[in-house]
Structures are given as structure tokens and as C-alpha cells.
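I'd like to ask some things about the structure below.
With one protein chain held back, the other chains of the complex are shown just where they sit.
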Amino acid sequence: MSCTIRIRIQREAFDTESETAFLTGGRKDVGATVAFTGLCRDEGGTLKALHLEHYPGMAEAEIGRIAEQAAERWQLAGLTAVHRYGRLAPGEPIVLVVAAATHRKAAFEAASFLMDYLKTRAPFWKKEERSDGSKGEWVEAKEADDEAAARWRSTNGK
Amino acid sequence: MSCTIRIRIQREAFDTESETAFLTGGRKDVGATVAFTGLCRDEGGTLKALHLEHYPGMAEAEIGRIAEQAAERWQLAGLTAVHRYGRLAPGEPIVLVVAAATHRKAAFEAASFLMDYLKTRAPFWKKEERSDGSKGEWVEAKEADDEAAARWRSTNGK
Amino acid sequence: MSLDLRYFAWVRERIGHAEETVEPPAEIATVGELIAWLSARDEGYAAAFAVPEVIRAARDQEHVEHDAPIEGAREIAFFPPMTGG
Partner (left out) sequence: MSLDLRYFAWVRERIGHAEETVEPPAEIATVGELIAWLSARDEGYAAAFAVPEVIRAARDQEHVEHDAPIEGAREIAFFPPMTGG
């Protein structure tokens, strides 16, 4: 099965339905799609917005490399990742990953893998804008995210 | 976190975007949504359609019980399952599961759990309509689906 | 005791109807005994329940094993393993 890969880095919002339709449209061998959306949280009201900075060029390239790995590891019909940058308020979507496959296990695992690697390897950085007007900090990388990515190295995942 | 649960059994198609918005709308504590869609495949061109029969009343109740289990096991903001019945052609969506949570791991796992249990416990049966006009058979239950559901009993999943 | 029965998928097809109300004799205490009693009715029931181990049952819309009692039930349903999703 050849896997369609689409990566986009953009300021604008994305449309999950049309991104999913892009992978399944016209095909009759896709039995499962998994669409993951990551959204900005207000952290109990303390966060007014996130400012996402990225490394243009490398962001697309790195997510593309992660997607190629997923396509080698699982039987996929398609894989899409859309990541936004700029100022994003709580409730707004930040990232979308869609995986399409014949079987649900591959779709779930590929989407989860792509998100775990994207979190730790895609060149994006978040800076807080606080609700109380105090100086926002750069969000620190989480150990839990490194661990989530590491689990894919210790299992064959199939 | 109280978990919104919505279960629907219907003949009509569903809209993933509005089902997801129902769980996230107005909330600012949701950081992750996972939407799984199961679609009818044409099985290499041999299948013209699937006819889905269900047990009205029990279908809603049983999926509701599975969703309650998921809501106890993971920290979720919401969980939606929509399952269609009637005649469905290849390419058409059959089932939708959406999980919304603060963190992505809970959303991925709850959606995957709900699908695995739904496959083996929700009272739905599929009968084939063959492309060549020959008599279609009732689809047989897959051992792989029983195994997929069983794995949630041997792990704590958190 | 009057009991509503419901049949689905190939169980329904082999029996020839989707539902009925029966009055099983008092000695029929469990779902498994009900299956055996129904099987003796005619060829259709015999065919539907030929391999009882594969038959799934629900009592008042909840899955039960074949050793579940039928006393107090309003509705018992019989069907093959589920293939939804």
C-alpha cells in the first residue's frame, strides 16, 4: 500500500473533515481513520494565549521524516500532519494528525507515534502569554513526552 | 473531571466536526481530541455493500456501559459514539468514536478501548452484499478483535 | 412464566422470525436450558442452536452466560458473536 503523506505548517486554522476526506476520498480500501487534534488549554484560567515559534523549512522536513518512519512501520493509506504557529488562544486547535489505514490498529498506532515524535522532535517552541499580565515563560519540555516517544523504540509496535 | 457521554445509533451519516465540537465547545480545559472513524471497505472489489442489523435499545445501553467504563478508567472531558445501521456501501462511514481529554494519552487510549469493546460487545451484525450477485454471508467475528479487547484486561492502561 | 424472545442475524434467519412470546415449563431455569428446550421445537430452531457454544445471549438487554437464570426476565435475546464497529 503506498502511503500519501501531507505535511503543512500554517498560521490559519485547519479543517479536520476535509483533511480526512483528502486521505479517504475515492478510496474503498480504507477501513479506519484516526484524527488527533491538539488544542490550547487555558491552564485553569492562568493562560491567555500561546505564542508558537517554529523553524521554517526544518519543521516541514522533520515532520516529514517522522511521517516516513510511520509509513514504513505501519500499513497506511495516508498520513497528514498540520501544525499551526503564531498566537493561539485557549480552545483553539494547534496541531492535527490524521492517519488512514485498512485496519484500526495501524491507524491508532501511527497517529499516536506521529504525535509522540512530533512533540519531541518537531522544531516548535511555545511561549506563554499570562492572563494576569505577568511575564510569560517559554514552556518547558516534559519528561513524559520523551518517555512517550521512547516507548516506540522498545516495542516493535505491530 | 466530569465526562460528557453521548451515544447514538442511527441510519444517517454523522458529522465528525460537529460531534467533536460538541465535546470541546465552550471548554478551555480540553487539550486533545481523538476521532476514530470506521468505514466500509470493498474487500478488493468483492463487496457491494454491508447490511448492518442491530438490537435496538441494547445497542445504546451496551455502548453506554462501555463508555462509562472508559470514563472511570481515564480522565476524560467527553466521549461520543455514533454507530450506523442499515445498508452501507464501500467508502461510507459506519462508526465514529470521539474522546476528549486534557492529555493526549487518555484521549488515544479511551478511543481505542471504546472501539475494541464496541467491536466485541455491541450488538451489531454485518451481512455482506456481494458484487458478483452471489449470496452474501454474515461476517464472522474475528479472533483478533477478541484479543484486542482482552489486552485492556491485562494492563491497567494508565 | 411468559417471556419475550428476540433473535438476531443468522439465528433470526434460521428460526424464521425476529421475536415471539413463549411460556417455558417451570423446570426450564437457565438460558442454556431455554436453548435446549427451543431446539426441540422444529428444524429451524435446531439449526439456529445446533452449536450452542457460539450462541450469545442477553437478558433484559445485558450480556449473560448460558448458566444465567431466566426467572424474572422480561426479554431474552439470542444472537451470533457481534461484528459491529
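Chains here go by letter, A, B and C, matching the order in which they are written, and residues are numbered from 1 within each.
Here is the rule we go by: a residue touches a chain if its C-beta (ideal position, glycine included) is under 8 Å from a C-beta of that chain, and two chains touch if they have at least 3 such contacts.
Everything quoted here is computed from the prediction, not taken from an experiment.
Note that the undisplayed chain, when the full complex is considered, contacts A. For the chain missing from the display, the contacting residue among A:53, A:68 or A:147 is A:53, taking the whole complex into account.
Here one chain is not drawn; of A:21, A:89 or A:141, the residue touching it is A:141.
Subunit A meets the missing chain through residues 38, 52-55, 57-59, 61-62, 83, 94-95, 115, 118-127, 138-141, 145.
Convention: only the chains that are shown with their structure count from here on.
A straight line joining the Cα centres of subunit A and subunit B is 22 Å long. Multi-chain contact residues of subunit A (touching two or more other chains) are absent. Residues of subunit C found to touch two or more other chains are absent.
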